[in-house]
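Each remark here refers to the structure printed beneath this line.
With one protein chain withheld, the remaining protein chains of the complex are depicted in position.
== chain A ==
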Amino acid sequence: MAPSRTGHAPTMEKLVKSLKGQLLEASIDSYIHLLKRRQVTGDDCAEATAHILRQVVAKSKWSDVDQLLNAVQSVGSRLVQAAPQEPVIGNIVRRVMGLIRDEASEERNADETMSESISELPALAPPTTAVHPARPQPTPFRPPPLSSVTSFHVSRSKSMFNLLSVADTMHSPQTGASTPMSQAQPTSMNSLRSEVLDGIEEIMDEISQADDQIASFAEIQINPTDNVLAYLPSRTVERFLIKAAAKRKYTVFLVSLDPPNTHSGEVPFAALRKKLNSYGVKTIILASNGLMAYMSRVNKVVIGAKVVYQNGGLLVESGASVAAQAAHALSRQVIALGGVYKFCPEDPSDNIAGEKGASSTYVSYSDGLKVDALEVENTVVDYVPPELVDVYLTNLGPQTRHHLATIMADHYKPEDVGFSLHPGELY
């Protein structure tokens, strides 16, 4: 299992490593094919997309902001079309475009009058400034404990909320100081380039830290003696559970897909269970179809979201929706985990939820009779309607549905929201 040097198959790591030496077009194309061949999926897409867009900004030729925006948008829409099943790619593209717009308007302002740099803040802030009062209380349910973790969270949350405006306040004085008003255009473009690249680095940092930050809220969310059900725990959920285990004694119900590899004798989630057990947390494995019976004993359901839509609905692993509904029916708390970068300023679409995967996940191709007799539909993702979700736990802290709009507005520019995700609908 060890990733030896003999591995030839292309991976995201290899792609990222080779980015520097490769032509931009080659990198984009190989990424597109990694997506199409499903060799990069899920959360990795976000990071890989940021890497690729960083290359676009760094390598493509542009002499003004519009050209840059066009370049990013065209590459972005190619990526999105290559993998419509991964809406998170679109999020990153929007984030980067928003970042460019911010940096550009700031450049312009800096060019016009340096003194106005302070007044930029309201100008840049999204039109929904009325929601500002909501911000200081990111955890509406409980008072923030005075642990170091939380303080980190608070400071971080502040910076994340105003990610772009903070960047402004940090960068604009520098820019203003170093570049006189009469600066030549190329210089300003160069500085814009480096600003944007820095901004993308920050987005990448945010992505890579999101899981840890979410996990840092684990002990607030999980209480001792809780019975937590995790449906096909994603990387984010795993980290969350482990972090919680370090502080709390509770019980985890791990729901695995029912049929696959039952004959191979492999215990699902072996690594995760080992870690949890080492902290003294009990783990119980359930098959997904046996989940309902245990729901009455569970008091929290943790779901890793692939995407959080603007209405609060979730895109999740197939089957997780059933778990959420069962929990809802019994009034159990449903906690959705997902970094802010998974927040998608769109409405859910049937097409994506209709994504079908490999038939061989559920029926082995070597079973000739079944291959002939059955029509296998492997639904890869499920949609969880917003009313089933109680808490959205982001890297900025726990949120309720009503605050999602604020987060969306903080992170995406209205002009980028319409960035085409689904080129037309069928029928």
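The rule is short, and it goes like this: a contact is a pair of C-beta atoms (placed from the backbone, for glycine too) under 8 Å apart; a residue touches a chain by one contact, two chains touch by 3 or more; residues count from 1.
We take it that contacts and distances are computed from a predicted model.
**Q** Choose one: "Ubiquitin-conjugating enzyme E2", "Mannose-1-phosphate guanyltransferase", "Pescadillo homolog" or "RecA family profile 1 domain-containing protein". The correct choice is the protein name in UniProt for the chain not shown.
**A** The chain we cannot see is, by its UniProt record, "Mannose-1-phosphate guanyltransferase".
**Q** Of the listed residues A:29, A:198 or A:226, which contacts the missing chain in the full complex?
**A** Among A:29, A:198 or A:226, only A:29 touches the chain that is not shown.
**Q** For chain A, which residues lie in contact with the unshown chain of the complex?
**A** So the residues of chain A touching the unseen chain are 4-10, 14, 23, 25-26, 28-30, 33, 36-39, 82, 350-351, 354-360, 364-369, 371-372, 375-378, 423-424, 426-427.
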